[in-house]
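All protein chains of the complex are present and in place, except for one that has been dropped.
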Amino acid sequence: MILLPCPWCGPRNVAEFGYVGEAGPRPDPASAGPEEWRGYLYGRANPCGWVAESWYHRMGCRRYISVERHTLSNEVRPLATEGAGR
Amino acid sequence: MPTRPRPRRYPARYSAFSLLRHGLAGDHLVPAWRDRELKNSYDVVIIGGGVHGLATAYYLAANHGITDVAVLDKGYVGSGGSGRNTAILRSNYLTPEGVRFYDRSVRLYERLAADLNYNVMFSQRGHLTLAHNDSSLRTMRWRAEVNKLEGVDSEVVGPAEIKKLVPYLDVSAAVRYPILGALYHPPGGIIRHDAVVWGYARGASGYGVHIHQNTEVTGIDVAGGPNGRRVRGVRTDRGDIAASTVINCTAGWSTLVAEMAGVRLPIQTFPLQAAVTEPVRPFLDAVVVSGSLHVYVSQTDRGELVFGASVDPFAGYSMRGSLEFVEGLAGHVLELMPSLAKVRLLRQWAGLCDMTPDFSPIMGRTPVDGFLVDVGWGTYGFKAGPVSGEAMADCVATGRTPDIIAPFGVERFAEGRLLGEKGAAAVGH
Amino acid sequence: MSMRLGPQPGEVLDRTRPFTFTWNGREVPAYQGDTIASALAAAGVRVFSRSLKYHRPRGLLTASFHDPGCIVQVDDEPNVRGAHRLARPGMRVRSQNTWPSLNFDVKAINQLAGRFLSAGFYYKTFIRPRWLWPTYERVLRRFANGGEVPPEAAGDYYDKRYAHPEVLVAGGGPAGMAAALAAADAGASVLLVEEEHQLGGHLCWGDEADLAALRGLSERVAAAPGIEVLCDSAVLGRYEGNWIAVVQRTVPGVAERLVKVRAGTLVVASGLIERPYVFAGNDIPGVMLSTAVRRLINLYAVKPGERAVVLTGNGDGDAAVADLKRAGVTVAHIADARLGDDIVRAHGRGRLRSVELPDGRRVDCDLLVTATGWTAPAALLTMAGDRPVYDPRAARYFPDPARLPEDVLAAGGIAGDGSLDELLAHADAVGAEAARRATGAGDGPVPIPTLPVDAHPALFRGRTHGIVDFCEDVSSTDLVQAVEEGYRSVELVKRYTTVTMGPTQGKLEAVNAVAIVAEATGRSIGETGTTTWRPPYVPVTLGALAGRVFEPVRYSPMQPWHEAHGATPLVAGAWIRPDHYGDPHAEARTVRGDVGIIDVTPIGKLDLRGPDVPKLLNLLYVNKWSKLDVGRVRYGVMCADDGVVLDDGVTGHLGPDHYLMSTTSSGAATVWEWVENWLQTQHPDWQVHVTPLTTAYASMNVAGPRSRELLERVTEGVDLAGEAFPYMNVRTGRVCGVDDCVLWRIGFTGELSYELHIPAAYGLHVWETLMERGHDLGIAPFGVEAQRILRLEKGHLIVGQDTDGLTRGFSAGLDWAIKLDKDDFVGKPELAWQQEAGEYPRLVGLQPLDGSVVPEEACQIVDPPRRADRRPRIVGRVTSSRMSPILGRSICLAQVDAHLAAPGTQVTVRLPDGRHIPARVTDHLAHFDPTGDRLRV
Partner (left out) sequence: MSDHVRRAASADARGPIARSPIAPAPPVAAVAGWEVSARRSDADLTVTDLTPLAKVQVKAPWDGALAGTLGGPFGRAERSASFEDAEGDDEDVLVVGSGPGEWLALGSPGTAPDLVERLERLAARLPNPEFVTVVDLTHGRALIRIAGERTPDLLAKVCGIDLGETVTPNGAAFRSSVARLAVDVVRYDRDGTRSYLLHCERSSGQYLFDALLDAGGEFGAEIDGFVEPGLS
């Protein structure tokens, strides 16, 4: 079981978290066309390598956190997050 | 319509008689498929030597006489999803498009042993999808009704009949997940997955198709500008190959391969794990699936129980497997069949699944001319091997997208027309 | 004939505690400490099982956990490792895979067919005729190996625990003990795991010096603080993050316990596993490995035979010769492989008779001992990323330390050879280094000495062909044949022949298989590689993996009342709630006629506070929220950004900057996370605090024309009069003496009704009081089923039932709610495009023309074919259906294609039995009181 570095709770079992995944910015709904919008809905880079992604610490601090994870080795490293620390 | 090609030439026909002769005479055996020199040009290059790629090659040759075909695999044939799935076949899908497609696949599977002269051991022992709450019971009814309309044998059955089919199931009401009913699908069953791969490989090779194992595609050559891109060939770790048609039949790496041709696919790759127990005396005939408990169970002729589940909770390419998986799996299996507590888990493994947003594949042409895809197979790719091969071969040979795969075009995502398998396929094995 | 020897210096038997158990119905004597196999061997039993394919008799091979020859049924437990499981008084042990008996086995005629049952046999036969395959298959299944599983559960107790040692040492032989001691000395907490019933590894069956060394190590381990020892336990796997699974079999009252370990450093000190030799007759009972005879003699005081031939390639073989002689076994011939000696084949049926030597001599014997080399059980290391490297000089694989991650180390015999002192010194350094890596203490890396590597003759297959995989009955000819047929990679050979796929998981046979494939393909062993080691390292019961069942369930505060009043439970996610108490139709009629009460505690409730709550509501709901006065509630619908309906519910404005949002029961958790997600990731600047209060309130809906009358009797501080507390309003007050109750006047059932949210600890009190005070008004409880009827009469949709994973807002009859003139809300672009496109399915009310027919939910609505040979086209489906007690007819909601959505349209519903019935689209979604007069009284 991999450990995720929660900036609030410290390293925790991944089972405590909900997977959100690659986090893309939400396009401006006023100007986005269908292609751009559906790229946001369905498109994923799906790299075999490092990816920045979000998780929800469901069983812990209930914060959405960001980490970088290597999708082949499952190595994880923290990403600077708002309010990190305690 | 292309003419029916010459009959295939098997290196040696399999039969009990030929075995007997071999047993008595002790003569040397003939390879099931040949190792060939890698040419620098083929009419068609197929990336991925799994059931999809090999079936496509086989049907190109068998149905259309197109034999200047190379199948490339970075490992050995069937080393990907084809050799890692739990070998369950069924056609009890939710949407008419899905049902039609998989029904064709089951029908091809039914006669595959005879077609390929290779016993793939398709065992139609029936398939039960359990419902533990009224919403999943409703989905079972939905699937049954659509199935029947498409001529596929499916019906909703109650606990008493379920108990008759699978005596080891706990159908009492006093459990955490009571069994309220099930979708019973008699034509569903299990097959020897490796045999399907080897049978297609042997069949394709018999027609002259080249199968190149340990040959990794490192790039795809595409000519032209943004408005008229066309595929020219592939680069591999063993040399470049020119080809006017390149088909991406990979699973687990489909987005990486497509990106080599500049095609982006709405796919995310997830590990899917499975496990098998030590053999015990056969007691389980039907394939048992529980969507709510995320588990499916079948027993092989060797006595092993084969377990699968839904994809891992997070995306990635890791095939190392996890303890959480077998823990959850065991808990859920025992919820269904408590008397299996002393059966021992022997081996766990993982494969990769390319998940699309609507739990349906992506098939056919892409914005790059000559570059075709047969990808996005999620957890249901093995079931679709024969029909996909047949349809992709049709697509290449005729230059038209066959009706049976028309719903699965990549453009549906940008157009916001997703297919409706999502509800049923979350765990639909 | 007893083969029991006199007391041995290292024996593990307690001769003061004799007992008996049964073997195939026969009583067998044993001592405390005996394994099933040692007791049987002492009693002269030589055949324990029959082989998988050819049903050849099988005896002891390794006399260890991994022995493929003595896998037995013990009571209701299949596949017990007879050479590991301790014998217990009264246990019933049976041989497996034998019919009708172990000694007379009709299936053994398979042996005659052996020449034809070659690799790939099944793939090449039974192809035609197709219809015969199921018959063939039934026969095949009768031949399947393995023990029997009972149909009823025995109810054994399995559980789990977590552990966080700084160092986990896998293997409690001398190296493992030394590593554990060194790590503990360096201040680390240590978990030491040993597969056998006692620590010591090969020292246990060694000579006096070995036993003395063992005593020294054991005393130090017992005295060391910070070492927890688990014997009869196995490390199953090493997973990402040094997450390590251990199965412990020694907890009283617990059949097996799974220990889930987060270790700082893993030290693999597994030692080596002795490798069988491949030659003709190598599976005849009486052919054993050198470690097997040494274990039998020294641990269990069992004489393994009377007259032995020994093939030895190493010192352990020599030691076995000494042990045999000491035990009184005649050693008839020693073939020393280091001098080029060999054996050709073993002869005998059912038991060994003689061994054929290269010069043609046959030596009579009943025991053949082979010591032909070792396999490094590198499973845990390969799970950590190692790729063992083949060293032809030593004829075995070694771990490649360069590939190991920082947190995994190998110690002792798996890493190299050497004297006991050298191995202990190596393990000592590894243990200290493991502690340093885990704790960070100490001054820099501990230097780890390099162990010598001894030359060893390469002994895999001899001059003849024999069994490679004893579990799977795969011979070396099978492997060669697979290669000839083109299955040239080891993985393909494995899949084609099933070599290494059996219960020993390749521990005994993998290296031999690689060597034989290498020989057949003309490649070196190194080039040929090895097969993947996959977890678990040893097979583990499903019971242990499952442990205790932790499936949280949730109950409302009124659950004791429901149970006492005969409610039929409904499992709804984690909630257990009443489906009905009696006749749901009667319950529904009570609500329409008098007053009913339903427990709706599972409805999700989120407390929202802060000045920016209106912004949040405007963003998440498709409708408008900027103007909602205090005291008002509003129905809202949420869509996701793909426009698909996500959830619905009402939200009330309780006070300044204070709202209470309700969600569907099943959506409560999802919506909470959804709200948090938008707040935390998109609008961290908004001042909103979200607190889930779902079960802080006991929620009950009092519904029916007499509900007001009832509540007026028990409510204080709230004017319930229609004009003072109108429909879609919220008040707080005192109910049945309980303060801080929230009252919403809403109506899912379509009747005048009040949803009461009572501080949960008082829920039961209020419910009981209402039942008592409402008695004369005809109050009755109603369950979920009656509520479904009532809401369907009223045409209220249920998200997830009347909508599905693709239903966008306009397809759910929500046109009136969706406000595309808002600047933004979640899902807006997709909903705008949906409206623009127009051709979307609609949710409609539907009534079969024959009101006595209730089409089952999920029945399809079809376009009947004009021609008989065509299949009907699907144009919609019934999403909800019930018989309406108040209307006396069937009613439905349905999703239909746009062209069928107009009121009055007649459609065709296909029933499950194939009948087609006509039905009519109604004017409104509501079948009953479409104008809502009853709600507003």
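Each chain gets a letter, A, B and C, in the order it is written, and its residues are counted from 1.
The rule is short, and it goes like this: contacts are C-beta pairs under 8 Å (C-beta built on N, C-alpha and C of every residue); 3 or more make two chains touch, one makes a residue touch a chain.
What you see is a predicted model; the values in this text were computed from it and never measured.
Enquirer: Which shown chains does the hidden chain touch?
Expert: It touches the following shown chains in the full complex: A, C.
Enquirer: Using the document's definition of touch, tell me which of C:86, C:163, C:363 or C:586 contacts the absent chain.
Expert: C:163
Enquirer: Among C:60, C:383 or C:718, which residue is in touch with the absent chain?
Expert: C:718
Enquirer: Could you please point out the chain A residues that touch the chain left off the display?
Expert: 8-9, 12-13, 15-16, 58-63, 83, 86
Enquirer: If the hidden chain were put back, which residues of chain C would touch it?
Expert: 159-164, 189, 251, 253-254, 260, 262, 548, 550-557, 560, 574-575, 601, 607, 609-610, 687, 689, 691-697, 712-721, 734, 736-738, 759-766
Just so we're on the same page, only the chains that are shown with their structure count from here on.
Enquirer: Cα centroid separation between chain A and chain B, in whole Å?
Expert: 30
Enquirer: In chain A, what residues contact two or more other chains?
Expert: 1, 34, 41, 74
Enquirer: For chain C, give me the residues that contact two or more of the other chains.
Expert: 239-240, 243, 830, 833
Enquirer: Within their complex, state which residues of chain C touch chain B.
Expert: Its residues touching chain B are 76-79, 115-116, 118, 121-128, 130, 133-134, 137, 140-142, 144-154, 156, 158, 160, 237, 239-240, 243, 245, 255, 258, 260, 383, 481, 484-487, 489, 491-492, 495-496, 498, 501, 503, 505, 534-536, 539-547, 549, 551, 553, 571-572, 800-801, 804-806, 830, 833, 856-860, 862, 871-872, 874, 877, 910, 912, 914.
Enquirer: For chain C, which residues are in contact with chain A within the complex?
Expert: Interface residues on the chain C side: 239-241, 243, 262, 641-642, 673, 676-677, 680-682, 684, 823-824, 828-830, 833.
Enquirer: Along chain B, where are the residues that touch chain C in the complex?
Expert: Going by the criterion above, the answer is residues 14-16, 18-20, 22-24, 28-35, 75-79, 83, 96, 110-111, 113-114, 117-124, 132-133, 135, 138-139, 141-142, 144-146, 148-151, 155-156, 167-168, 176-178, 192, 194-195, 198-199, 213, 277-283, 301-303, 318, 320-323, 326-327, 329-331, 333-335, 338-349, 358, 416, 418, 420, 422-423.
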